[in-house]
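A single protein chain has been removed from this complex, and every other one stays in its place.
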Amino acid sequence: MAAPIGQPRVRLPAQVRAGEVIEIRTLISHAMETGQRRDQQGNVIPRDIIKRFVARFEGEQVFAMDLAPAISANPYIAFPFKAEKPGTFEFTWTNDAGEERKATAELKLA
Amino acid sequence: MRGWRGAAALPAGAAAVLALAVAAALAQGGGEAPAAEPVRAIPDPQSGLEFTTPETRAIQEDDFQNPAFLWVEEGEQAWNHPEGAAGKSCASCHGNAAESMRGVRARYPAYDAKKGRVVTLEQRVNICREEHMGAPPLRIDSRPLNAMTAFIGLQSRGMPVQVDISGPARPFFDAGERFYNTRRGQLDMRCGSCHEDNYGRYLRADLLSQGMSNGFPTYRLKEQRVISLQFRLQGCVNDVRGEAPPMGGEEFTNLEFYLAWRAQGLPVETPSVRR
Partner (left out) sequence: MKTGPTTIRRRHLLAAAAGGVAIAALPRAAGAEMQPATTEAIRKVTGGKTPQEGRVTLRLPPIAENGNTVPVTVSVDSPMTAADHVKTVHLFADRNPTPDVATFHFTPAMGRAQADTRMRLGQTQDVIAVAEMSDGSLWMGRTEVKVTIGGCGG
């Protein structure tokens, strides 16, 4: 059974000018269990990872990432974005079991 | 004249011992002897941050990148969340943690007159849970307890560590000091074998720090989670191939008290990032 996907954190810069390339940073609480570890009884701990991250702006996919077990626990993902207009970001993290965790953030222009 | 020259020729250490002996003799003459003020082997301690790589430092210095803040946020939620028979949350009694918890991490572990012993911050949280909230204690080094101490500890960030070892606390400090200085394990090492005699040198590829506790609880890159100081202490004892006492027990609690005194003056870095 997959562990619940933890709390996400998302950060956009506070002051953004139109045309500026900003950095969007995300962090989510997750063990990223590789499936190669054993518990104290010697049983294999089943694989349980965040396998996909998608960032959409105004409904349009702008960045995505497929994750393998080689990504560290509590995945940190950051990427640039060219701010042309204000709008809403939606971020989705999906685990092996297909469960999703979403977060949103507003892009405001100065 | 002869006596004076003789004393001057003594090594500084011997002179200090003499001076202490004289002071002790004088104190005894006056009745109750106050415990001699302990002297730190490292008078100007350096944080573990000084012994880490630029990459690890960069993670600690950015509260967004620092994964320990996932724990801090969980601790903050728990702070405001009622639990137990009394229907209370931490906030019911302590209100806004930014005010009520400011400085708390810096002065813990501390002597508890009611318990008649020194208690760690973890134990203090559990005392509150059991006695005031009617909630079960949290397991030492468990995620919810580390989240709570990370959140409480953050409220003291930047404040100098300052524990009170005087009066009834002193025997617990002395016990911690004895543990610190006792050689143990198959490798027959005391804590100071690494953290006083060899800091700044490499143990295989690990740069030895001074073993300062001012950043705990810390996000440990190896563990990929927030760990408590006593979890790390168990690791240290295991490393010298000794048998580690239980977390939350008397021995480690006294040792944690002694370690806080060693780190006196260093700023609280909770929640730090260490390898």
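To keep things simple, chains are lettered A and B as they appear, and every chain counts its residues starting from 1.
In the analysis below, contacts are C-beta pairs under 8 Å (C-beta built on N, C-alpha and C of every residue); 3 or more make two chains touch, one makes a residue touch a chain.
None of the values given here were measured: they were computed from a predicted structure.
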item	value
Absent-chain contact - pick from A:3, A:44 or A:78	A:78
Options B:56, B:146, B:253 or B:272, residue touching the unrepresented chain	B:56
Hidden partner chain, residues of chain A it touches	21, 25, 34, 36, 57, 60-73, 75-82
Residues in chain B touching the chain absent from view	52-59, 202-206, 221-224, 232, 234-239, 275
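Rule of thumb we're sticking to: only the chains that are shown with their structure count from here on.
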item	value
Averaged-CA centre spacing for the pair chain B and chain A, given as whole angstrom	35
Footprint of chain A on chain B - complex, ascending	64-65, 67, 69-70, 73-74, 224-225
Complex interface listing, chain A residues touching chain B	6-7, 9, 11, 25, 27-29, 31-32, 72-74, 76
